[in-house]
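Okay, handing you the structure first.
Missing here: one protein chain of the complex. Every other protein chain is in place.
First chain written, first letter: the chains are A and B, and each begins at residue 1.
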Amino acid sequence: MKISYSDRLSATGYLFVLPAALVMILFTLYPFILALWNSLFTGFAQNLQYVGLQNYIRLFTSSRFWNSLFVTILFTAVSSGISGFLGFLAANWLVSRGVRFGQFFTAIIFLPYVVTPAIATLVWQYMFDRRFGILNAALNSVGLNGVAWLGSPVSAMLSLILVQVWFTVGYNLVIFSSGLQAIPKDYYESASIDGATESQQVRLITLPLIVPTVVLVLVLSLLSGFVNSFVIAQILTGGGPFRATEVLMLLIYKTAFEGFDIPRANALTLVMFLLLFSTSYMLQKWQDRVYHGLY
Amino acid sequence: MTVKNTTVRFFVFLCVLMIVAVASVSAGGAEEREDGPQTFRMYWNTNHRYDVYQQVIDDFAEEHNLVVDLETFLWPDMRTKLLTDFSGGTVPDLIQVPAPWISEFGANGLLMDMTEQIAAWPESSDWFEPAWIEVTSEGRRYGMKNHHTTFGLFYNRDLFREAGLDPDAPPQSLREFRDYMEVIAEELGPDILGFAFDQDAGYLVNFFANSDVPQLIDDTEIAINTPEVRQSLEILQEIAANEWALIAEPGASYQTARRAFIEGSVAMMLSGPWDLASLADLAPDMDYGIAVPPHLEGVEPRTIVAGTAMGIPVGANHSDLAWELMQRLTDLEIQVAATQEAGMLMPRQSWADDPRVQELPGVSDFARIVPFAVPFDIEAASRGLSDIMWSGGGGDLTTQLYQNIIYNRRSASEALETYVREGNRLLNQ
Partner (left out) sequence: MRTLTAKRVRAYVWLTLLCIFAVLPVAYVFLLALQTNAEAAALPPTLFPASPQFENFSVVAERMPLARYFYNSVVFSLSTTVAVILTSLFAGYATTKLRMPGRRFIISMFVGGILIPPAIRAIPLYTMIARLNLVDTWAGLSLPLMATGFGLFFMHQFLKTVPDSVVEAARIDGCSESRIVLQIVGPLVLPALVTLFIYNFLFRWNGYLWPLVVTRRTWTTLPVGISVFKTSEQLITWNLIAAAAVVTLIPVLGLFFAVGGRIVKGIAMQASK
């Protein structure tokens, strides 16, 4: 029997995928499956007892979990919204108003994205400090009273969001700039000949055409919101006050490492994974519908 | 063109990075680990790495022809490391952890039961009795304390004078504490305040013990559900609500209160001997005193024990050697030397009686207090109820109660009720 050319190509394909797939299966998927299996038990290390879905039931009946879920969604939604909006505005200025030194501005605003999150957040925490922080010092110097930035549930959440916006706004700016640059200039020219104002142009031309960019920004914000939320909440507030900033990632960490309840932490993780997965999937579907509906 | 330039710069960056890395390591002298002698692994708290201990460890290593791998961590990272080590079966030979962890780990079967060894060791009778309670779970001892500390009320005499208070009469009762605070806020505020609440809920525990509650758990019930505790909490909430005290924010480090005290922007703080060294270092001229934390009227003053203990994980490669090193590290002479070096308090009676300890300022104040210190929530630890624990940063329910007091959301009695209700539920699960 002769081995066909395309079979040979396929074989090469599997060979080429092999190193990456091995690492992924061994070191990501297999531990993940072990973690899921572990979520059906209770106890520690060698003293495990099978309890079926009890960890999940306990989870869904725990107000702490629902609080965390709410806090996570709030944090992610508001910070993505603000950061995306600011990024879009800035990109729009850069692209449509012919601002000079665009590269320079973009690079500077992007800078926070490369800074080690743990360190940047620590610095923010110090800046927020009620007594020693430079933010309150600045307020005092213009005659205003200092604020307990992290001392009340609402202001603590807003402070967290501020830091996340700081991290991501430059990144969103870059993505939006490229999305905007891809829109042909003559669309705008003919629109302004027809007498459309700038805001009309944005609403009628720009927004519909950058739906894929918006979705990309949302998916990426979602991911970075989940990942960053842990570092930010852990360092800025430790989840407080009154669990107002106890995001899911932090709850998972506390459950595992402070409470030594690894099975429960694993159950939490699965719930979070499903949440992330379904949200990004739905966003993708939404993009397909809206975007392809236009043509 | 731009791509090319970037690529060139990129490779320049790579080269520079590698050169710096290699140069820095050859300058710093990378440690080469030779084969041959066996490795003895131990975990130690970063802040407790004293020269005198290093000397003991070096001697120990030389005598037994060992390489001692001493890894140091702060508590949160130490817990992460231990959790993964217990799961992965790669435990170190000796650990130094907050004392309640010993009974917690012991109850989970993760630490060696050392009851017999300790009983057979004559020097164990020299230990303060409460020091053994802390490392015990269901009658078995899983380690031994090596630092036996307690809390004290630090007060700044100069600020007392400035506010017109007697610099030699620190507040004794909680009521006095509150009144002092009001005076200081009126005379010196708002830039200078009477007290600083830490972010760590555990520090509140002093006020429970001083409200006539010796133990968190009384068999099957949370024991802090008393009118006295409620009264204490209400006074504290009043202090916080009137902004007579500096209130650390929830994610703040221990720095906030300490720094405020050292800079003279608060007149009192609750802390332990671990701060004596930084006080001497950063505020050498400060005139301060140390008193027993304030107690409720008509109640016998108490203090709470804190500190660290050593234990040997199950599955350690060198458990006999670890036991020997534990004894050597807690030798009286070593303890005295560690006190002289770092101001740390130790669990031996003969240490407290030692003239060299008694002549150290600051330390001697604590040395007077420490024999009367009692453990508070050790049973919660050995039952694995981390949510209601006070030591080690405070569990979740503890933190909720504390934050309700200092950020003044719900009334003290409501918050206490929630803690007790949830705590009892956990206890009887």
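In this text, a residue touches a chain if its C-beta (ideal position, glycine included) is under 8 Å from a C-beta of that chain, and two chains touch if they have at least 3 such contacts.
Small disclaimer: the values here were computed from a predicted structure and weren't measured.
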{"item": "Among shown chains, those touching the left-out chain", "value": "A, B"}
{"item": "Hidden partner chain, touching residue among B:Gln38, B:Gln55, B:Thr84 or B:Asn242", "value": "B:Thr84"}
{"item": "Among B:Asp275, B:Asp365 or B:Glu379, residue touching the chain not depicted", "value": "B:Asp275"}
{"item": "Selected from A:Leu59, A:Ile161, A:Leu236 or A:Met272 as touching the chain missing from the view", "value": "A:Met272"}
{"item": "Among A:Thr42, A:Ser177 or A:Thr245, residue touching the chain not depicted", "value": "A:Ser177"}
{"item": "Where the missing chain touches chain B, by residue", "value": "2-3, 6-7, 9-10, 12-14, 16-18, 20-22, 24-25, 27-28, 30-31, 33, 41, 46-47, 69, 71-72, 74, 76-77, 80-81, 83-84, 87-90, 253-255, 258-259, 262-263, 265, 274-275, 277-278, 282"}
{"item": "Interface residues of chain A (partner: the chain not displayed)", "value": "6, 9-17, 19-32, 34-35, 38, 86, 89-90, 93-94, 97-99, 103, 105-120, 122-124, 126-127, 131-134, 137, 140-141, 166, 169-171, 174-175, 177-179, 181-182, 213, 216, 223, 226-227, 230, 249, 252-253, 256, 262, 265-266, 269, 272-273, 276-277, 280"}
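Criterion: only the chains that are shown with their structure count from here on.
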{"item": "Separation of chain A from chain B, taking each centre as the mean of its C-alpha atoms, in whole Å", "value": "36"}
{"item": "Chain B residues touching chain A - in the complex, by the definition given at the top", "value": "76, 79-80, 83, 86-87, 104, 108-110, 199, 246-247, 249-252, 256, 259-260, 265, 384, 386-387, 395-396, 399-400, 403-404, 407, 409"}
{"item": "List of chain A residues in touch with chain B within their complex", "value": "44-45, 47, 64, 125, 128-132, 148-152, 156, 233-243, 254, 256-260, 262"}
